[in-house]
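The complex appears here without one of its protein chains, the remainder shown in place.
A, B and C label the chains in the order they appear, each numbered from 1.
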Amino acid sequence: MIYEGKKKIWADYQKEIPEDHYFYVRSCIRQSFFPASEATFIDITKRQLGKDIFETEHHTTCGGIAYHSDTIPHETVMTIIARQFALMKKYGYENYVCSCITSFGLYCETLETWREFPELQEKIADNLWKTCQLEFAKPKYLVHASDLIFKYRMQIAAKSKYKLINKQTGLPLKVVEHIGCHYSKMFPSKGVGGAEYPYVLVGMIEAWGGQIIDYPERRHCCGFGFRQYLIKGNRSYSVSNTHKKFESMEPFKPDMIITNCPGCPYFLDRWQYVIAETQGKTYGQDGHGIPVFTYEEVAGLVMGYNPWDLGLQTHQVSVEPLLDKIGIEYDPSAKYLGKNGKVIGEPKKPNCLK
Amino acid sequence: MIDFGFGISPSSGINLNNSDKDTFSKLAKMEPNVLKCMACGSCTATCTAGDFKTTSLRTAILNLQNGLKDEALEILSGCMLCGKCTMVCPRGINTRHLILSINKIYGK
Amino acid sequence: MITLLISDTFKAVTPEEIIDRYPNSYNHFVLPFVIGIVFIITYLLIGLIRILYHLTPQDRKKLLKSLVTPKTAWKNIKDIVLDCLLHTKIWKRKPLLGYMHSSIAFGWFLLIVLGHIELALFAPRHLSSLSEGSLYYPIFYRFFIWINPAHETLRGALFFFLMDFVLLYILSGIALAMFKRVRSIALGMRHTTKPSLADRVALYSLWAIFPLRLLAEGFTADLSGGSFLTTPVNMLFKTFFGNGLNFMPTWWLYSICLGLFFVAMPFSRYMHILTEPLLILFRNAGLKVRKPRKGFAEAEIYACSSCGLCIDACPMNVQKKNLKYSSVYFIRFLRRHNTRKITEIANKCLMCGKCAAICPVGVDSPAIRRAHRETLNNKTDYDYSYLTNYSPQFATHEQNTPTTSKILYFAGCMSHLTPRIIKSVETILRAAKLDFEFMDKDKGICCGRPLMLAGKTEAALKTIEANRRIIKESGCHTLLVSCPICLKVFKEEYKLSGIRILHYTQLINELIKDSKLHLSKSDSTMVYHDPCELGRGCGIYQEPRTVLNCIGVLKKAKKERDESVCCGYSLGSLTLDEKERTKLAESCVDSLLEEKPESIITACPMCYRAIRSKASVAVKDFAEAVCEHIADK
Partner (left out) sequence: MKNNILVIGGGAAGLEAAANLERLGYNIILIERDKQLGGHLAKWDRLFPDGLPAQEVLDSLLDNISNVKCFTETDIQAINILDKSFNAILSNGITVLADAVLMASGFDIFPAAKKEEYGYGIYENVITNQDLEQMFKQQQSISPIPRAIGFVHCVGSRDEKAGNPACSKVCCATAVKQACEVKELYPDADVYCFYMDLRMFGRRYEDLYLKAQKSGVRFIRGRVSEVAQTADNRLLVKAEDTLSSKPVRVNLDMLVLMAGMRPSEAGHKVGIQLNLTTEDDGFFSAKDGMLSLQKSKLPGLFYAGACTGAKTLPDTLHEARSAAMEIDRYIKENFIKK
């Protein structure tokens, strides 16, 4: 691998990310899958780094899941999106940051569509006014939340308590980065580092002491694929796809996986359980899986957040071996205790996956 | 093991790393013409058996190159050795001997 | 005339005329001969039993039946005399070579027969039992007896003369054979086989037998009688050696050579002398080669005389490197069980049948090759399940005719690659106002011959069965085919009793005869190429020529009829590559253009394509040529 060659490509795909003042929109599914991730994002950016990140309870879904499941028309989706942008304008922001990759992709797609077909934009603005009496606006800068963490990676590193280094060996952890398909595959110029070698997560890992590994199936989708998962009859496609990725990364012996998409960490995590329970195969050490994290979780870990406050107990693949590797202190007995100290309930142990 | 109602489906892809190249070289030794196929498909188009059952020497050769022995044998199983493909092959491949050789080397 | 003489002499025999020189009727020198003859007889008996054992029970029954059926029995006798003794087949092709063979074979036969008659006439006691020397007495008669000079009769002298005459006849043949060894080209053979060790032993002993007999009998001619040949020799010897009994060494040598010959015989090409009659019996009984090395095939293998005529005949020998694929070598490797070579040659052969057609012994080596291919390929997998339910909707060509028309036309796979043949046949049938149905217009099942040729007999029978069902269901009375490859298998394997199977050349010939088709004659010259499967395969040589004579001037090819040169594209060869086939096509065209005809006509889609690609003159299919000359009346 010629690192210089990659740097050359990264140099070609620079993306302008404003330092501060963002209108933040959440993801539909992340709030249920990884509820602490978005909270951590807010906490790191607002409290720890003192940035101006604005949220409103009035924003809705972007319509992405429905759109990608072919259940609502394009114009409807675009009107929903126009409403989100209008809210941003309404609250006095022009930088838009979203938590969801599907949303990010859809926003990019919509903005490009409007650029190509101004008459459609006119129509959507009209729809927006008719339905919501809101003034049509487009963000000046559209970024994904991971772009922002990428932007702040050095500031986070400066405040970090841990590094992504194996405490025992002193070697950097081997990290697989997984980028959501809709981040830059559709519009390579909209993603940090482009589509072929996206730099957004690589930059974080490098800044925080880890080492990225490139495995052959790194470009592959996590397996979610909307209809491939949402329709039960198609789920074999989904899990087979994920299986292919794990088979491909296995020889590289990764310590962890970092992702920037709502669906990816979920499927990379949960399908390890399904693969283990149907094939008897696990990919981590000693019968464990490979732990999968969101970028906020990783940022939180290096900054010394309590793993249970980061919601790591909701992961299927146990994170403890990794915490031990890094040397992060944690209270095993507090794993299933809620914020109020009450037991939130312990899941049943899988048969195969430790 | 748990039945989730779905699972890992086998890949339809061809992994050339695992394809059996030794047997193919044996075939190429017995009938070197197999290497000359340029996949024009004349053989398939003219095939007498092909009027009844999918039969394609072109595909069979390709399957063997890709290590898909069973598929190759299946797609030749209807062949009646009539020799029309020999007549139309622009590369002058001795198709009948090739088919017999495939059966001999790969067959049961 | 001769019988008259013999019966006449028989009456006049007196015991005083012949006196045994050895009262115990034995001398040691006969031992080599006795060992040899006992060995060969034992060998033959065991071989015969082995061959008969490997025949299928049906074949054995067939053989037995043919032996007692007067018609076949008479044919057996005729064939054995003509082929084994007189070698008429060789006579026809190369008279000098024929003379050579018949002089040795027929001469020796006469010598043996006359020897026995002489013994029967003059000393019948010695024929009666083995202890009296019945095994060797007829051979060494001249050694054991003394002719009482006082009682010398004309009857005795006649035999002396006959025996000398036959000996001279044989010696002339031997002299020719020796000459042939040195200059085989002089006798019209370009290539001859390389003899093996056993061949050499047998050959040299065979060569030595008769000169030695002359010497031996010459030594004793004054004692036991002699004629124009032996007596002068005797006198010559007396001049040189005096009156002593110097004859023992020559009699020993004579006996040793005979013994050597018989012992070497089974391992040499000369085995054919004894095997050929068996082959004739089998062939006349209608047996077929079923296994490549056993039964009938074994008889064929041993009947091969290694004469090498097939080397020159083989179309593949246009390239020198292909000489080794000739039948004679194939059979030699079969005898030696050299499987690799056997397979190589078996797969290479065009199966054009020319070697079998010209073989003096009539060894059908293509049949053995096919049988060998069967051992290689018959077991390979196939799936013809699609054949079972296929029933074509016949496209009836004359709209008004009832569904069962009388002629069913099967174009065959290859004709579909030469649509001009199909179109021409249809035009002719319409011109002759014949109702016909097209069996394989849109799609059809292969006739099975290519599978047969490849040795996939079992698979072939499946396609044959499917086609047979379709033909039977069609209710036709005539099956018309345009491809000789199909014709051959339809005739041999389909068992379509009640249905005439005709090649279009035959049908067109009939149509002209019956005045159903009228052709105009032009003065353009043409040559006809005999396709292997049509000519040698089905014996159709004359019909196409008769028809072609009606439309133009027919020229001769350098090699034609049963010696026609294969076009090279025969389905028979499994391993010949395109380049080699091209060479064959060129040599085929060379032969056809011998008399510079304006066009070449052939009657096989394969030959048509092959010849067209190489010929410098117009090439037409037979039907196409006929079509061009259809006249209104």
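Going forward, a contact is a pair of C-beta atoms (placed from the backbone, for glycine too) under 8 Å apart; a residue touches a chain by one contact, two chains touch by 3 or more.
Nothing here was measured: the structure is a model prediction, and the numbers come from that model.
Considering the complete complex, the chain that is not shown touches A, B. Remark: the omitted chain is touched by one listed residue; of B:21, B:53 or B:104 this is B:21. Within the set A:105, A:180, A:194 or A:321, the residue that contacts the chain not displayed is A:194.
Only one of the listed residues, A:73, A:251, A:304 or A:338, touches the absent chain: A:251. Although one chain is not displayed, its contacts with chain B can still be listed: residues 12-17, 21, 25, 28, 32, 35-39, 58-59, 62-63, 65-66, 91.
Residues 1-2, 4-6, 8-9, 194-197, 214-219, 251-252 are the ones on chain A that touch the missing chain.
Everything below uses one rule, namely that only the chains that are shown with their structure count from here on.
Contacts between chains trace an open chain of neighbours here, each touching only the next in line. In terms of Cα centroid distance from the overall Cα mean, chain B ranks first.
A straight line joining the Cα centres of chain A and chain B is 46 Å long. The distance from the centre of chain A to the centre of chain C, with each centre set as the mean of the Cα atoms, comes to 88 Å.
Separation between the centroids of chain B and chain C, computed from CA atoms only, is 41 Å.
Chain B makes touch with chain C in their complex at residues 31, 33, 46, 48-49, 51-53, 73-74, 77-84, 87-88, 92-94, 96-97, 100, 103-104, 107-108. On the side of chain A, the complex with chain B involves touching residues 232-233, 235-240, 243-244, 274-275, 277-280, 351.
Here chain C touches chain B in the complex through residues 347, 376-377, 380-384, 386-387, 390, 413-414, 416-417, 442-446, 448, 450-451, 454, 456, 459, 463, 569, 571, 574-579, 606, 609, going by the rule given at the top.
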